[in-house]
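Only a single protein chain was left out; the remaining protein chains are all shown in position.
Order of writing sets the chain letters: A and B. Residues in each chain are counted from 1.
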Amino acid sequence: MKNISDYLWVVISAMIVFLMQPGFMALETGLTRAKNSINVAIKNMSDFILSVAVFWFIGFGLMFGTSFHGIVGSSDFFVNFEQNDWMAAFFLFQAVFAGTAATIDSGAIAERAKFSTYLLMSFITSAFIYPIFGHWAWGGYFYANNAGWLQQLGFLDFAGSTVVHSIGAWVGLSGIIIIGPRLGRFSKDGKANKIRGHNLVFAYFGVFILFFAWFGFNAGSTLTATTKIADIIANTMISAAFGGITGLFISWKFSKNQLPEPESIINGILGGLVGITAGCYYVSAVGAMIIGVVSGLIVYFGALFLEKLKLDDVVGAIPVHGFAGVWGTIATGIFIKENFLLEFGITRSHQIMVQLLGATTAFVWAFGVSFVLMKVINKFVPMRVSSSHEEIGLNIAEHGASTSIFELSNSVRNIIEDRNFKNAEKIEVEFGTEIGELTNYFNSMVNDLKEKEAEVEEALESLHHMAVTDGLTQILNRKKITEILGNEINIAIDYEKKLSILLFDIDFFKKVNDQFGHLAGDRVLVDLSKNVSSTLRKTDYFGRYGGEEFLVIMPKTDLEMAYFFANRIRAKIETMRWAFSDDLTVTVSGGVVENSGEDINKMIHRADELLYYAKENGRNQIAK
Amino acid sequence: MKNISDYLWVVISAMIVFLMQPGFMALETGLTRAKNSINVAIKNMSDFILSVAVFWFIGFGLMFGTSFHGIVGSSDFFVNFEQNDWMAAFFLFQAVFAGTAATIDSGAIAERAKFSTYLLMSFITSAFIYPIFGHWAWGGYFYANNAGWLQQLGFLDFAGSTVVHSIGAWVGLSGIIIIGPRLGRFSKDGKANKIRGHNLVFAYFGVFILFFAWFGFNAGSTLTATTKIADIIANTMISAAFGGITGLFISWKFSKNQLPEPESIINGILGGLVGITAGCYYVSAVGAMIIGVVSGLIVYFGALFLEKLKLDDVVGAIPVHGFAGVWGTIATGIFIKENFLLEFGITRSHQIMVQLLGATTAFVWAFGVSFVLMKVINKFVPMRVSSSHEEIGLNIAEHGASTSIFELSNSVRNIIEDRNFKNAEKIEVEFGTEIGELTNYFNSMVNDLKEKEAEVEEALESLHHMAVTDGLTQILNRKKITEILGNEINIAIDYEKKLSILLFDIDFFKKVNDQFGHLAGDRVLVDLSKNVSSTLRKTDYFGRYGGEEFLVIMPKTDLEMAYFFANRIRAKIETMRWAFSDDLTVTVSGGVVENSGEDINKMIHRADELLYYAKENGRNQIAK
Partner (left out) sequence: MKNISDYLWVVISAMIVFLMQPGFMALETGLTRAKNSINVAIKNMSDFILSVAVFWFIGFGLMFGTSFHGIVGSSDFFVNFEQNDWMAAFFLFQAVFAGTAATIDSGAIAERAKFSTYLLMSFITSAFIYPIFGHWAWGGYFYANNAGWLQQLGFLDFAGSTVVHSIGAWVGLSGIIIIGPRLGRFSKDGKANKIRGHNLVFAYFGVFILFFAWFGFNAGSTLTATTKIADIIANTMISAAFGGITGLFISWKFSKNQLPEPESIINGILGGLVGITAGCYYVSAVGAMIIGVVSGLIVYFGALFLEKLKLDDVVGAIPVHGFAGVWGTIATGIFIKENFLLEFGITRSHQIMVQLLGATTAFVWAFGVSFVLMKVINKFVPMRVSSSHEEIGLNIAEHGASTSIFELSNSVRNIIEDRNFKNAEKIEVEFGTEIGELTNYFNSMVNDLKEKEAEVEEALESLHHMAVTDGLTQILNRKKITEILGNEINIAIDYEKKLSILLFDIDFFKKVNDQFGHLAGDRVLVDLSKNVSSTLRKTDYFGRYGGEEFLVIMPKTDLEMAYFFANRIRAKIETMRWAFSDDLTVTVSGGVVENSGEDINKMIHRADELLYYAKENGRNQIAK
């Protein structure tokens, strides 16, 4: 018969074990990237509330109900604990254990497991995988004479190194094998890339909370108020401390940069905690110390081993809960105090064998069942998110949620992808949030860069214009028109195209200057240039060749055609009216030549000669 | 008579209930924006320490002191618990309850409520609003035969769905009505804009802590160590789990983007916790499940309802603590187990009526009193911060404190507001902090942009200069001076202003070149240009019109005045001394004309004619 102290102890322990949930949440969110952190938190919360419901409906009955040949419980589904206060206390304690088992795999498969199928696996773990194995090891804890088959063989797992932790880890192992490593975790050349979590401080905080919750986990497993709870907690603390110290110094010695690495210390502590869980009641403080040290080693090298196998366990759940769990289970046989062996009437070696059997059974059961189930599920609904979802992160992809820092980086990624800041307009400013401010900033910065870019381009264009343009007439200058002609001759020769030019000169230009002044002469040059420009075809080039001398380049044009156009130009000029004098008529004389494979020099020279010929022949005419 | 187990249970429960404070803090800081997060934390801390003091001074006595006709307690102010250890334990438990009631409204009115008046309202809530209603429902919990009037009627609220949670929520409701929604929460067109919190992971962590603290809250309310505490906690856990599951699936189904939303899950859980608080002792596990599911629904749709009413409840405190609190109070009547009804000698429907009465009374009292008081306070001291304070955030505005990310965004906002990076100097670098580094970066970036800007401007200026300046003399070139003259003529004609020009030419310039060399000629042009430039008025323009020909434009100047200035220029040149020859005298001849409505062409032509006339007339003179 339980007395009030037992109730207090078990209820308080259950509450404390509940804190494993925020502990795992802080640890796992801290060790993952910000873009997935909210998803991790939601998974931790959701798997707990789901597993409470499921364990109440099915799990508890399968685990502690009246045993069917030591294989499975068969009563107490939809637990009714109102008539039996002790059952309520016992249920509470077991429900938070089930919740722990259900959440362990979440860390291993974080950052790419789909929320919906993750919930399904949580359901299966809480409803079947955990409770059925739990029945084998702990089936007789509530009803007398109800032991499961492992328990009957004398399997010892005081608080669940195997029952809770290994089971959770093996489900996680199936998961990481089936859904594969995160994008970028392993390079194509097989190199492992470390993907660091976004908030190690919070991860450390989580470990402290887990450390605390573990006291309740281990000592509460007495399920009764006894003076032994102090020893249990002291053992737990010592194993954890030495696990952590081992992790600290081993990474200081062996890690790549020979520094005490943050992850090694906390995983050492967690390994020490998992390791002592099975034997916390049975071993001495010195035994606890050794278990802790070895756990620290196993976790450190176990993680390296997984990495070698290209298995991607985000938080190190498998080395911590799986490998250290197996070690702790076996170590219970190794370090169990004599008086217990006497009490149980068993030899140490026999005990070790039973422990090994239990640990192996757990692996075969949990890994086997979960692997097969996930394979099947994965066939119908992929358990992994799409790679685009993985890239943008599960916070956004699965919950429409985000952290400030993620949203910022996402905005800038958008900018980058379109380059040249073309989509600056697209970034929406969320009113009043920090990210809104930052977005504003980027929009502004981008805008500034755009303006600057425009100014520079304008300047360059201006420069270019100046370099190739005649200052007065704004048509091509001598340097440019000559350069173009050189190119066009090359093209004409290379591609066997026609090419003609017209060189023309204003007749009696000196007289215009003398009679109407400098400005009038300029005006003639400017207006004539404009007029001719508007007469030309798009493919023609027009430049000022000298004082009052102009050159027109006519690509893909033979002599006759060029002559026709040249005359049109001449005629057009002849009919121009001049603002400064009503009766002035300006005429030009010119020479047209077609390129005959000669070089620029000779071609111009020929045109020049024809021009002189036209002049001498009476002016206002084109010679060819 | 209480025994030691009772002490242990109540004291431990009280400690655990204390954790509601960090739980609320994490939840509320996580759901608000970074710029207000520290303010939220300070409010949570301050209202607790204040309410402890106030509850000790006044509140406890009003709530549990000897009853004045069931209306108010009237003894035990400034509680003296040293002579009575049980009173100490009872006080502890009640003080953390009062602290909880006082902090609930903080989440609703976060991000715009002023710190000073917030403290005042906390004081009033802890000193009067909560204890007086508390007396009505729970007055007889310490002294026998001391029941308040609601308690006498048989009102059941085991751990405070109404007494603690609704009371807190209704005070919050007054608050959000009086101080109004946050800037930007509702658009002018009435659209609601979601303002997301800055750290959902921390909010989730806070919910786990609240979940844990609630176990103590509900089970500790037995105020005695009893085997029933296990049932109570189990009911609490089940209701919370189903509240959360409901929130999860309902948002997955009904939310805009059909995703399981982070806020829905935690508010579902909190709704389930509030809902079960009144009946946790009275209902069965199945009753707890139903209460949880309905709470989840109420919270989800209640939040939408508030949004419809344009009420801005930052963390959803009113749906969670108010609406679910009312539901939980009524549900206690609906789901109370038969044996209790028999024990209390009351029918179910009667019980439900009493529950309704209690819930209604709480609303009328807490909302009514707080609304009136806040209206009055608000008249004398505005309860809302200024909108500029709201914009920069309460961390800075009310505490001179900041988070790194906020300070960053604030710095860049300053940059943006002054545009063109003019106030880059103003950003102070805080030594050695991350924000200092980032600020450094921005200063540097901004500086770089400024330099680039300067270079570009210099380049553009240089370009412009080259385009309008004569390369040798550095005065305006022909193109520019002509362009200016055109403009000035237009202005003169349009505005009927005078306009004169002087065109002048160096006499015998060829001789200078021949006699003293090219360089001497250039020197004459350069020095003469400088000399003339210094002679001109600010409004005049001066350009090189041709080889040794210059043009001076004199706006708003009639012929006589222009003639006067022209002669001054001529005289000045005549007296110039030349470095390369001691006895050389350079003279100029020029023509001055006033515009008579003619165009630029004719005007220059006239000046040119006068220039020639001057030359022919003996040189070194100005003709007009």
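Note that contacts are C-beta pairs under 8 Å (C-beta built on N, C-alpha and C of every residue); 3 or more make two chains touch, one makes a residue touch a chain.
What you are looking at is a predicted structure, and each value in this text was computed from that prediction instead of being measured.
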{"item": "Residue among A:Ile132, A:Ile176, A:Ile209 or A:Ile276 touching the omitted chain", "value": "A:Ile209"}
{"item": "Sole contact to the chain not displayed, among A:Ile12, A:Leu27, A:Ile179 or A:Ile291", "value": "A:Ile12"}
{"item": "Hidden partner chain, touching residue among B:Lys228, B:His350, B:Arg523 or B:Lys556", "value": "B:Arg523"}
{"item": "Sole residue of A:Ile71, A:Val364 or A:Met466 that reaches the chain not shown, by the stated touch rule", "value": "A:Met466"}
{"item": "Omitted-chain contact residue, chosen from B:Ile71, B:Val372, B:Met466 or B:Ala571", "value": "B:Met466"}
{"item": "Chain A residues that touch the omitted chain in the full complex", "value": "5, 8-9, 12, 16, 33-35, 182-184, 193, 195-196, 198-201, 204-205, 207-209, 211-212, 215-216, 219, 225-231, 233-234, 237-238, 240-242, 244-245, 248, 255, 257, 259-262, 265-266, 269, 284-285, 337, 391, 405-406, 408-410, 412-413, 415-416, 419, 421, 449, 452-453, 456, 459-460, 463, 466-467, 477-479, 482, 545-546, 549, 599-602, 604-605, 608"}
{"item": "Residues belonging to chain B that touch the chain removed from view", "value": "2, 4-5, 7-8, 10-12, 14-15, 18-19, 21-22, 25-26, 29, 37-38, 40-42, 44-46, 48-50, 52-53, 56, 79-82, 85-86, 88-89, 91-92, 95, 115, 202, 398-405, 430-434, 437-438, 440-441, 444, 448, 452, 455-456, 458-459, 462-463, 466, 471-472, 516-520, 522-523, 579-580"}
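Note that only the chains that are shown with their structure count from here on.
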{"item": "Distance from the mean Cα position of chain B to that of chain A, given in whole angstrom", "value": "29"}
